[in-house]
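Just one protein chain is left out here, and the rest sit where they should.
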Amino acid sequence: MTPPAGPALVEVQGLVKHFPGERGWFGLGRPRAVVRAVDGVSFAITRGQTLGLVGESGCGKSTTGRAILRLIEPDAGRVTIDGEDVLALGARGLRTLRRRMQIVFQDPYGSLNPRMTVRQTLAEPLAIHRIANGSDAERRVAALLEEVGLDPGFGRSYPHELSGGQRQRVGIARALSVEPQFLVLDEPVSALDVSVQAQVLNLLADLQQRRRLTYLFIAHDLAVVKHIADQVAVMYLGRLVERAPASALYAAPRHPYTISLLSAVPVPDPTAQRQRIVLAGDVPSPAHPPPGCPFHPRCPHPKKNARCSTEPPALREVAPGQLAACHFAEEPM
Amino acid sequence: MTEPLLRVRDLQTYFVTEHGSGTARAVDGVSFEVQPGETLGIVGESGCGKTVTSLSILRLIPEPPGHIRPGSFIEFEGRNLLTLEPRELRAIRGNQIAMIFQEPMTSLNPVFTVGDQIAEAAIVHQHLSRRAARTRAIEMLQLVGIPDPEERVDHYPHQMSGGMRQRVMIAMALVCHPKLLIADEPTTALDVTIQAQILELLDRLQAELGMAVMLITHDLGVVAGTADRVVVMYAGQVVEQAPTAPLFARPLHPYTEGLLASVPRLDAAPASARGRLHSIPGQVPAATAWPDGCRFHPRCPYVWDRCRREEPPLLDAGGGEPGTHTVRCWLLTEPGRRTPRP
Partner (left out) sequence: MSLWNWLALGGAAVVALAAVAQIRRRVTAAAAGRRFFRHPTAAAGLFVLAFVVSLALAAPLVAPYRPFVQIDITRLANHAPSAQFVLGTDPYARDVWSRLVFGARISLGIGAIAMLVAVTIGAGVGAVAGYFRRWVDMTVMRLVDVGLAMPRIFVMLMAVALWEHIALPVLVLLIGLTGWFGTSRLVRAEVLSLREREFVAAARALGAGPGRVIFRHVLPNVAAPIIVSAALGIGNVMLLEAGLSFLGMGVPSPAPSWGNMIADGWPKMAVAPWAATFPGLAISLVVMALNAVGDALRDALDPRKETL
């Protein structure tokens, strides 16, 4: 795998999003524990490439994706696309920005308005941004449907008449209608059957090539990410624990969490001899992250010591191009 | 060959849909066996009928709109489950055959403690006293690896994480030491690291208790790691059935083949990891309108005339005793047509 070539299209630095905990006393009492959903995340995505953001539930990957698009307003950090500061934009600038960055959601059933036909769903962004209307819009809608592999006749259908895979294609078409440069794909294939998954992944790869798109691919399925990502970033409790080119990460992971995660993924090969590392305990709640290194209570690294429970490790380069947040990343597990 | 623990033959479960959409033939002639102590994996995508099959075994299908058609035959330890009186059936459910489901939060009653729910099965089937049943519950919590079981026994489901709730479900299912555990997508809703814990637990418990497990899932990786034999379902039928290793090494049915080829793999070599995934064209047909002939023919790369007209029966593929590896495909009669894909 070649290292990232060319300039970064999207740069994220120190992104933070905390959700205040519930307050008692009708909203006037003292705030309870803060949920640190995203706790200082940084990465850059090269134009035309895919960054896979992986992690288990509650790690903050979805929140990160939405915060970049400002669907959720971040509390701190810096996000730039093509050099332009996303977080500093006002309402009008933000609307223009929406044309350059779009999102595809996980749930093909919930992400389409059940009362709108496919045609109406696809024509709406054209109307919002005054890209086209009337027969011009009709033509564009038909072209979009064809581009995602759907017969233009589907324009008259309602979401409940379509299958999961077809709905997801409509969601992709909708995101493409404004001609974006950057797509956040939030678990786009997790809710689909295996055979449909492959179709949609192929479609996404084709679209990336044809339209020179840049992807942030959020997923929990490491095998899927291996297939589509150039770079991979692993999240745990709101922080990045490892970031590396895909080939390096899968061949030689450095962080104990990444290693455990990879070993836990079941592989469709009954003859595979694998050293399965089974982590003890549950994923801790992001409202009460452990002190020091967030992973230390479950960490199976033999060199784990008192330093891990007091000093949070910084994300540092432990091999060429590969960053990990572990005090003992250089020592083998 | 010992007597099978569970024998399912020609199971047909149909659902009446309202207003002219026709009958949904969700399970349409399914046959398989589960030997004592073995793990049988039932694999398929949504709409193939695997969940309906598992619910049919315990007769948990709501009677309208569903019904198990006459001619279906389900035998457990020699007794026909479909002809049992309700009282006798209840004596088997939770006792000899237990079931765990995909969503632990909705399968556990939120207003009862975890201990109460585990103890319930013991009280009903083994007629234990409340106190004895509570002790049993604590034992079970320990067995499934929940820390501090004496405390946890009085907790409510909402106080526990997803992985723990699934362990509680397993504890509930195993309290009477059933001979057969039906696990319907037990790890699909869980994180990967928790999934590994649960699979390891099931493995250990199976060895300790000597029970058979019927594991229903869509995840081929899970099946490869835990099942002794695999049944592949498509469109309400069994399309291939074999021991795990031969199935993965040499899948004979084009659907199995396509499925295995279209899964992105963690163990794929880096060079082939990127690049197009093989995908099965088209989509799963609706249960109200299965295609004529072979139900997979509209999506099959090897299709020829016979496939469109005649539905193939389960044919023996050899490789050991008859019935070890069966495939529902005409290619077995004309292997020359299995031309390599481009």
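Chains: A and B, in written order; residue numbering restarts at 1 for each.
In this text, a contact is a pair of C-beta atoms (placed from the backbone, for glycine too) under 8 Å apart; a residue touches a chain by one contact, two chains touch by 3 or more.
Everything numeric here is computed off the predicted structure, so don't read it as measured data.
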item: Listed residues A:103, A:137 or A:249, member touching the removed chain; value: A:103
item: Contact partner of the left-out chain, one of A:128, A:252, A:280 or A:314; value: A:128
item: Contact partner of the left-out chain, one of A:178, A:272 or A:287; value: A:178
item: Subunit A residues touching the omitted chain (full complex); value: 27, 66, 69, 71, 94-95, 98-99, 102-103, 105-107, 110-115, 124-125, 128-129, 160, 171, 174, 178
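Keep this in mind: only the chains that are shown with their structure count from here on.
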item: Centre-of-Cα separation between subunit B and subunit A, whole angstrom; value: 32
item: Footprint of subunit B on subunit A - complex, ascending; value: 1, 56-57, 163, 165-166, 193-199, 201-202, 205, 220-224, 226-228, 246-247, 250-251, 260-272, 276, 278-280, 282-283
item: Interfacial residue positions of subunit B with respect to subunit A in the complex; value: 45-46, 161, 163-164, 191-197, 199-200, 218-225, 244-245, 248-249, 258-260, 262-268, 270, 273-274, 276-281, 283-284
